[in-house]
Structures are given as C-alpha cells and as structure tokens.
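A single protein chain has been omitted from the complex, and every remaining protein chain is retained in its original position.
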Amino acid sequence: MSRFLKLLFRNRLAGLGAVVLGAIVLLVLITPLLPLQPPNVTDTANRFLPPFSEGHLLGTDHLGRDLLSRLLYGTRLSLAVGVAAAVIAATLGSAIGIVAGFYGGRVDNVIMRGVDMLMAFPYILLALAIVAALGPGLLNALIAVAAVNVPFFARNIRGVTVGLAHREFVDAARLAGMSNARIILVEVLPNVLPVIVIAMSTTVGWMILETAGLSFLGLGSQPPVADLGSMLGEARSALITNPHTSIVPGVMIFLIVMSVNLLGDGVRDALDPRLRSGALARPKAVTDVRREGAVPQTPQKGLLDLQELQTQFHAGGRVFRAVGGVSLHVKPGECLGIIGESGSGKSVTALSVMGLVASPPGVITGGAVRYDGTDLLSEPYEGLRRRRGRNVAYIFQDPQATLHPLYRVGDQLSEAILSHHAVSRAEAEKRCLELMRAVRIPNPGSRMRAYPHELSGGMRQRIGIAMAMANDPDVIIADEPTTALDVTVQAQILALLDDLRRERGLAIVFITHDFGVVAQLCDRVAVMYAGRIVEEGRTDDVLALPRHPYTSRLIDCVPELGGGKRRLEAIPGLPPMVDDLPPGCAFAPRCHKARAECTAGEVDLGVTGDRAVRCLYPEDAPKREVAE
Amino acid sequence: MIALRATDLSKTFTPPKPLFGAAPPGVRAVRPMTLEVAQGETLGIVGESGCGKSTLARMLVGLLPPSTGEIEIAGEKLGVAGPAVFGKRIQYVFQDPISSLNPRKTIRDILETPLKRLYGMGREERRKRIAEILASVNLRESFLDRYPHEFSGGQAQRIGIARALAASPRIIVLDEPVSALDVSVQAQVLNLLADLKTEFGLTYLFISHDLAVVEAVSDRVVVLYFGAVVEIGPAERIFSAPKHPYTRLLADSAPVVGRTLTAPEQKGTELPDPLNPPPGCAFAGRCPRATDLCRSEDPALTDHGDHQLAACHHPLED
C-alpha cells in the first residue's frame, strides 16, 4: 500500500489531482459547519448579485440565493451521487463480469448477450428511458447512471477474468481441492481487483459528469435542492445577462472531473505493472548510443566485426549490463554460432549490430560495430537504415510475432525489396516469387496472397528467411530462428539455411541455446555467460574439448539422444543477474574449480591460435599462455 | 501393479452450436487410446504441437472431462469425479512455472491450499508438513512469505513440484516441466524429480517435446501423432530401433552433435485438417512408405516384440 502511494505521488499530475480533489472533498465535508447562508432561501430583492457582493462572496442566482452556499451543497450532492453510482456500477458489473468470465460456456453466452443488448443503446437513451420510467429525481438519475455503466464494467472485467480463468494456477487450485466459489474469491478476485479499481478510478469522473448532465436536463435533482448540474441548468436562461451564475457551477464540475481524472490516471499507472517498469515506452527507430569510453580503433577483422561492444538497459534506476564488452567477427561464407542461456546477452549482442535494441531502456555504451570499414554505431539514422536488410539482415525467433498480422506475406516481402530498390511493384513481385521458390515454399503464387496466420509455423519462418534474403545481404543474423518450431520442422529450416549459405556465400551469425544445432550448422562458436564471451573456437574443437568449465559443464547438462536413461550432470546455482555481477569471473560462484584469484579481478580472454577462453584454470590445458 | 489405466480415452472439442445452421463438426484432439502405467514407472509421452499431449494430460488429472473412456487409478474407477477427487491421487506440474503460481499469493498460501482443502489439516500439522516438503525440494523456509515473482524459473518450478507433492499423490503428470527452463537449470530439476520419485515411490507421466530429455528420464515412451498413439516401447529401444516411420522421423530430426545436417524429409510437414481428418493413417501424407492401404485403413496398435507396439501397416525392420 505504501509502495502504491509512493508510486502514485511520484506522478506529479496525480499529486496535483489528489490535492485539488482533497481540498474540494474537505470543503464539502465541513460545509454544514461553515457560516454560510442557507442554500435554498430565496431573496428576490437581491437576485443576480455579482460576485464579491456584500455577504455573497460568489453573488446570488435568479432567486437571490447565495451562490457559494448552493455551490458547496451542490458539490456535496454531485460528488456523493457520482461516487455512489460508480460504486454500485462497479460492484454489480464486476460481479456479473467475473461470473460470466469464470464459468464461460452457456452462462457467459447468456450474460454477455444481455450486456451486448444494453451496450447497443447509446448510453443516454437508456438513461433517459430509465428516468422516464422512474420519473425525474436525483435518486432515479443515480440509478440510471449506475445501470448504464454496469455493462461497461461487466464487459471489461469479464475480459480480464477469461484470461485468468485459463491460467494454470486456477487449474492448480482445482487440483488442490478448491471449489469454484472459493477459486473465484481467493484466486481470481485478488487478481481482478486492481483492474476494477483502475476502471472505477477512470470512470468515476465520467459518472459525476453524467449525473450532472441529467440534472442539467432537469431530470435529476429537483428544485429547490440543487446539485451542480441543475445549478447550471437553471442558470442557462440567464447565461448572457448574468454569466457568473453559469460559470461558478461549471468551473466546479470541471475542477472535480479533472482532478478525479488526474488521480485516476495516477492510480492506473501505479497499479499497472507494465507501466510501473516503464515498459510502455516506445522503442526509438535506432538504439541510443552513448559511448562512455573511446571508440576502439582496432583494424577490422572479417566482414562484420564487433569490438568491445557494451549494451546496457537502464530501468528504474538500475543498470543491467546485458552485453559487457563483446568482441566477435564473422568472415564471408562463415557461420558463427553464439550459444548461451537466457539472460546471457546473446540476443542483445545481435540486435545491437543494427541498432534494433529497444531504446528506452537499451543504450549502447561502448565499443564499435564495424562493417566494411564503417562504424555502424556512428552512422546517422538514414545511413543505418540503408544498411538494414541490405548489408546485414535478421531472422527472428517467433515467426508468428515477427510478421505483421495485417499484411499479406507477399506484400511484406516486396516491401523489403522496395525499401532499398526503386523498382516497379511488378518487378518486386517477380523477385518475391523467386525468393519464395528459393526457400522452397510450395505454390508461391498463391502463398504470396496469404496472411501470416494462414500459414504454418514452418512456412512462416520460410517467409522470414526469404525476407532476410530479399536484398542479397552479406551477413544474416539469425536469432533462435528454430526455437519456436517442432523438431521435424526445425530440421528442414536448418537444412535450408545451410544450403542457402553455401549457395550464396552468406555469412551467418546463428544464435541458439542448443549445442546440437550449433554442432550441425556452425563453423565457429562463441559461448556467452552473463554478457561476456567465455570461450570461442572452432565448433568441433570446442565441443570435443571445451576449455572453460562453464562450457564443459553445460555440455554435460544437456541430454543427448541415444544416451539412455541416466542421471544428468547439473550445474548448481543460478546465472547471476546482470545488474549485480560478482567481481571477477561471473561463473566463479557456480564453478567447482574456483579459487580466490577468480573473484579477485577481471579475467581476460586468453587467445591461443583460433581458441579463446576466459578462465584462469581452463580444463585439459597443460599450459596456458597467460595474457600479459 | 497398475498405477494408472486409461481405457478408450478420447476427447472431441465441439464448438458451440451457432444460432442458425447445423452444428459444426468437433475437433478430435485425442482419439480413443488405451494406456497403462505401472507403479513406480516413468512413462514418457512425446509428440509435436497438435498431437494432443496436453489434452491427454488434462484428462488424466481430471481437469477436462473425457468424451469417452475411463480412468482407473490404483484399481479405482474415477469417472468424472472432479479434480478434487483426482487431486489426492494424481497431481500435475505445469509447463510455465511462473504462470502456474498465483501472483498474489505467498508461497505459504500456495502450499497450504492442498493440505487444507484435500486433507483438512490443522495449523500445526500443516507447518510440519510444509517444512518436510520444502526440505525435500531443497528450498529454504525463508521463501515461504515471498511472492512468486521474486523467484527464478527453476525455483518457481520447485515450488510447483512442492505444491504437487503436498497433495501426497501416488502419480504426478509432468507437462513439459523443464521446457521453460535454461539448460543448466533443467538438469537440476530433472535430478530433483528423480530423487523425489525414489523417496516417495512416485509414478510419473513425463510429457515433453524433447526426445533426449524424455529418453533420459523414462522407462517406456509413448509417441503421439495427431491425437493417437503411433508407437509405445522401452525408452532405450524406441528411438534407436523405431518401428513407426514417424518415430524414426522424430529421432532423425533431433539435432545431435556429430551428425551431419540433412533434412530427413522433403515433403510438407503439415498436419491433416483436424476438422476433416483423412481416412486411414494420419501420417500417410508425410510417410515415404505409405501405400493405398495406409490411405484407406487406420492401422491398429500391434505388438512387434520386445514390448514395442506400433500402429503401422508397414513397420520398419530393425
């Protein structure tokens, strides 16, 4: 709770809303105690007194009643009715929504049909019809406004509940012997509650406005009692001659609704965990580059050369060193594997190359990425854009999420071509067909007109590959392209990539967590742990004789087909968090060979021929050339 | 001794009947299948997406009422008894460790629920039991008052296992229990599961898409394709000497260090349309050995010796 309040008031606008609303609420709470004129006593001799008149701070209305007094009593009434309507609507609507969403099936169907019917009315028609039936009056207006908003809550909460009802923890609760009623109360409701609070805080202002509206039409509070709406309604006829009688209640409604809205937004932001972590920021077109040190001036190796690359995520005051100084290069026609567990920084390394790390929160803080002699990190946007897809192209993990769901795959392919070549659409389409044939998609002509959801996972990934090939890039970075696929499909995609690479002399950077895949596809492999490369070398060498204890133990962890039933070697402990790295070797806390020196200081990457290892006590190494 | 027997178990999902027009055909997620698991055995279940392995698992623990067939646990017919009755006998460990824990409950609340609801234990008794369970899954008692989001995937999966153990079941269905975990953590959890099995004399149904993992933990393996069993056999033989061409395709597709990269099949990999399944063997469209017989007649599961059964008209020779 205190954390919630802290979050709430960190939002300055929400704080302002809370202060204004708090002041208004306080004022109306003590209104009966204030030395005010009675609000409903008419004094026609003193009608339409202007503000700041003797004894009438805000003047008087058309019947000579004190406006200040009427304003405060009216505000009291408006606030009470608005809040009451919101509470009633939220309670009823949420109950309906939870029941419908949780039980699903026929119950859901019947309830939601009814809700849909109520929502088929423009809301005021329903409110008017209810008031017409019940007769004008403030209580009836309250009922009407609450009733009109019930469907809104029901639909909103139902949606959230449906998502929850199919979550695994609900199944687990069933297996733990909970009844449905108990599951709703204990498992579902606590998770829905924040949504209800958000929905309420963002609609209460609206409901205050609505009740005021009905009163304005003369259908709410009846004379002589007035809420803000009816004050405004009564003042309307004197709008031109005595505008202050309209402005006073109008401004008050505005202040209330605005402060409620500000506060409601604050509540929403504080309760919505996605907003809490600042994740709703829009990623920029290019990752921010703020290099802290000097740009490395090492001469370029290979076709694409990453030099001491550092990428960090800055979120919530914490710094995550996702990539902590990675140097890698790939030669034409070569396939380099990057292997590591989640959080090892392998994907971030890959995305940093073309500035595709989401930013905020990502920042490239050091190093260089050299392609063809140019440092890509220093390139202006337009220069980098021209190279994206043309020099270095990407294949991503989940082809379902990485293709635009609303465009035909053929159009998405042509777009890749048209972004770099001024050719006609027909020409681009011809090229598309060739590409689709190259990635062995059967019936490319008709598949071109398909939307991504109409294709299987394997076909979608073939489109992803075709898109990467569209502009004949020299380097393809494939970020776990087969992880989301079934094994039989994976085998086909890997074979395809291998063929394409050999046919076209492509350089491939292949990111994976699977040693089997690396072994089959890659010439060289780099092993990453906690944002750094711990070992690098020719794939056969590394797999046959791993030198870093992490590599060797990781290989032992992975069961391989044909090994039979057995106990696996496990690495104790967990990979470190990259916002809290231990000094020295990041693997030391989990390493059975670790000694005091391992955690004393930075361990360098020791290079011997085409092997490199970042370890003071590498495996199977009779002697090690210590990097001076 | 048979721990679990499923007889002719099947599931057809029927979409709701529209307001107008005829009812659409149902999707047969699991075709009638019969399975037996012996006490203390680990039965591996493998298959690719759409093979019905999760539907099968949810039926076995009583979360999904089967369309036909019966489930018998330790000789007791359970019918459509509801999850609470199943819960004392058979439990479930979910694939996604984080999403299987309610984010708004402490670990203590989560572990206490089965003790309270299934066994009606008192406070002191629960405290003792929870301490025992935590010790057996190697978790510290200081974790009890924390919330799920504070844990890593591996820890959360231990909590999920602890919750399953709390119900004192004889059988646990493990639905891809390690696929959401990193390889270095995977082995920890697999070893823990092996230890628990010995300690408590458990029977496991281990569902996974990862052949190597299944082979490493299972005694026998069932291979599913398109909602039906295509092959059952001892773990050490089924992938090295498969009888069904689909099992062989799976085994050949798994990337293995030291094997050169070849695409084991060049035909399409599309599953048949589940709304309109073809007659005969569902794999015929992809099978290099398919004949007209395969395309017209559904092969039955037949014994090929060495406890290996396959549903194929033209089984592979050793």
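Residue numbering begins at 1 within each chain, and the chains themselves are lettered A and B in the order written.
The criterion applied here is as follows: a residue touches a chain if its C-beta (ideal position, glycine included) is under 8 Å from a C-beta of that chain, and two chains touch if they have at least 3 such contacts.
Here, contacts and distances are computed from a predicted model.
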Options "Response regulator", "Cytochrome ubiquinol oxidase subunit I", "ABC transporter permease" or "Sulfate adenylyltransferase subunit 2": UniProt name of the undisplayed chain: "ABC transporter permease"
Sole contact to the chain not displayed, among A:Ser53, A:Ser342 or A:Ser419: A:Ser419
Sole contact to the chain not displayed, among A:Asp43, A:Glu308 or A:Asp398: A:Asp398
Touching the absent chain when the full complex is considered, from A:Leu5, A:Leu26, A:Val107 or A:Ala132: A:Ala132
Residues of chain A (touch criterion as defined above) contacting the omitted chain: 113-114, 116-126, 128-133, 135-136, 205, 209, 212-213, 216-219, 232, 236, 239-240, 243, 246-247, 250, 253-254, 257-258, 261-262, 279-283, 285, 354, 356, 358, 381, 385-390, 393-394, 396, 398, 401-407, 415-416, 419-420, 451, 453-454, 464, 467-468, 470-471
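As a working rule, only the chains that are shown with their structure count from here on.
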Euclidean distance of C-alpha centroids - chain A vs chain B, Å: 32
Chain A contact footprint on chain B (complex, rising order): 16, 48-49, 58, 61-63, 83-84, 86-88, 91-92, 94-96, 99-105, 113-114, 117-118, 152, 154, 160, 163, 166-167, 182-188, 190-191, 194, 209, 211-213, 215-219, 235-236, 239-240, 249-266, 268-270
Residues of chain A touching chain B in the complex: 105, 109, 167-169, 171-178, 182, 186-187, 190-191, 341-342, 442, 456-458, 486-492, 494-496, 498, 513-517, 519-521, 543, 553-554, 557-572, 574-575
